[in-house]
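Below, a portion of the complex is reproduced, with chain positions unchanged.
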Amino acid sequence: MARRLIKKRSHKTGLPPGSLVHVGERKAERVKISILDYDEAQLEEKEAKTIEESFPFKEKPTVTWINIDGLHEVEIIEKLGSHFGLHPLLLEDILNTDQRPKMEDAGAYIFVVLKMLYPGENKDRVEAEQVSLILGSNFVITLQEREGDVFNPVRDRIRRNKGRIRKAGADYLAYVLLDAIVDNYFLILENVGEKIEDTEQQLATNPAPETLQYIRELKNEMIFLRKSIWPLRELINGLERSESTLIHESTGAYLRDVYDHTIQIIDTVESYRDMISGMVDIYLSSISNKMNEVMKVLTIFASIFIPLTFVAGIYGMNFEFMPELTWRWGYFILLAVMALIGILLVVYFKRKRWL
Amino acid sequence: MARRLIKKRSHKTGLPPGSLVHVGERKAERVKISILDYDEAQLEEKEAKTIEESFPFKEKPTVTWINIDGLHEVEIIEKLGSHFGLHPLLLEDILNTDQRPKMEDAGAYIFVVLKMLYPGENKDRVEAEQVSLILGSNFVITLQEREGDVFNPVRDRIRRNKGRIRKAGADYLAYVLLDAIVDNYFLILENVGEKIEDTEQQLATNPAPETLQYIRELKNEMIFLRKSIWPLRELINGLERSESTLIHESTGAYLRDVYDHTIQIIDTVESYRDMISGMVDIYLSSISNKMNEVMKVLTIFASIFIPLTFVAGIYGMNFEFMPELTWRWGYFILLAVMALIGILLVVYFKRKRWL
């Protein structure tokens, strides 16, 4: 898990700043470049073979969304950067896939980098993919580590011309994309919430060593989510308060809405953390309770039968002169005495509420 | 419990922003629209069949309170929004019933969303209902998830013309409604306080596995209350400091009073959290104490009788030449020796204060 929090940069250390090296696993087979160009009246959609095909769109007055899946071909990023005038350090940020979510206003464009979360393969782990978004005056470039994202409903909306999207500018497109990412966090949190409930249920009814393992995993999951989500607050706030001319006033209310969602998500993450934080203590208490039960059983058995065994042992001794042994009713009297001792001890333990 | 903190939004993800979909369970059978229109001299009260019936009141100079119970009929909310000029994102907030309490000053109206708490069905859980409040120049619209609320005393006061309410404007009505909601939190906290005391009592006298369960539930309850109540501070403060012309200066002192109450409620929630936070440790200590008792009983029984049984075992051996066995007083001497060993061990345990 600790490895999820920081990626191997070893092979990069020592290079000059702005050196473009892809940090992170290669998640995509090949780089896929999709272009969606639209205004209220028309829509052009195409998959580009080379990054150069996307360059002419920079000058067109229509809104262009260039989406790149796969970051491992560094030259593509380099060419993109030099054509769209992106700062080398920014390109480095795109390629370092363990970037902290942040927003930077570079004047001619706004750069946003954040995490897209999706459920892991066997659904018991959240995975994060880094998404970079560059908002220019009439274009949005998004860069992702691999294909498959939460943007399909947005593509649909553009294609079907639903809602404001085709009428609004690039800033609204950027907002819609951010909103899609943030909205998706709710789904992730729902999943986590269900896992928390399951674990609580287990804790209440039948705590097992596996429960401890689940708690530990939930804890680490929350640490991971927290690290991905907390910086969003500052990021969205930065966008909302930015005085950049790239963001129209009318988009402000929408950004405030995303901001509210972000706060709500952070609140929920914190509440979850609170809920998980005491679980180990409760688990420990349950185990202690169980041990108490075990000990009681042992104590009752041992405390009743050990004295009785001793009594039987006495009359098993081979002394020549043991008067009781010759009594006619000795055996039966002793059995009665033993029964009495047993009953007294049972009563004693009942009084102590151990039985 | 985790499910109480976040509501299923799954079916909503991917819709364009401002899409009106009711998020949350449907709590009311049908939507009920009540209108209360008054000034110092007159009072009109009616239940509207359609939302359109409420529209004419917007223009009347009297104060109008439109209360809507039930949010599942989205068209009603839509019509209301378009007639009263409410922003689509705001309507979305009304329908997302897991909204974080907040206040928004939209110029022509002030929008407030917060939680009304009430005791759950079997009284051992707090339930929350979302209340949205829109304050316009001469109207207040409140929207709730279901019928039944804490506003009845307010309705009474309006009807009977008690206090300032009929003389004051819509902002005072809004304050009175907020005050009713906040005042109700004290009752909820009293209930929780009693549960805490009961659990403390149990912890002190007779901690059982159920106690652990209660503690866990109290903890979750506090997490839930905290999430519902903390944002109120900012909300009320925002209202108090708002420079909106919708809030008259004279209402300021009243809002400050609600603010004080909010702080006091938050203080109490934090104190309760503090009280609960150490309970599991104390429970664990109690269990350990109990186990100690069990162990002592076992140890005393075993440590006294096991050596004695061994001695008896020796004289139960069948060696042909065991001189003691033929002694005239052998048996009685041995009994005496055993009694002595027993007494010495009892003294030893007394010294250790285990007896």
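Each chain carries a letter (A and B) given by its place in the written order, and its residues are counted from 1.
Following the convention adopted for this analysis, contacts are C-beta pairs under 8 Å (C-beta built on N, C-alpha and C of every residue); 3 or more make two chains touch, one makes a residue touch a chain.
Since the structure is predicted, the reported quantities are computational estimates derived from the model, not experimental observations.
What's in place is 2 chains of the same protein, and the file's complete complex has 5 copies in all.
Simple rule for what comes next: only the chains that are shown with their structure count from here on.
Between the CA-based centres of chain A and chain B the separation comes to 26 Å, rounded to the whole angstrom.
The touching residues of chain A, when paired with chain B in their complex, are 150, 152-154, 156-157, 162-165, 175-176, 179-180, 183-184, 186-187, 189-190, 192-194, 196-197, 200, 203-204, 253-254, 257, 260, 263-264, 267-268, 271-272, 274-275, 278, 281-282, 284-286, 288-289, 291-292, 295-296, 298-299, 302-303, 306-307, 309-310, 313-314, 316-322, 354. Chain contact summary for the complex, chain B toward chain A: residues 1-3, 5-6, 8-10, 12-19, 87, 89, 92-93, 98-100, 102, 209, 212-213, 215-216, 219-220, 223-224, 226-227, 277, 280-281, 283-284, 287-288, 290-291, 294-295, 297-298, 301-302, 305-306, 308-309, 312-313, 315-318, 322, 324-331, 334-335, 338.
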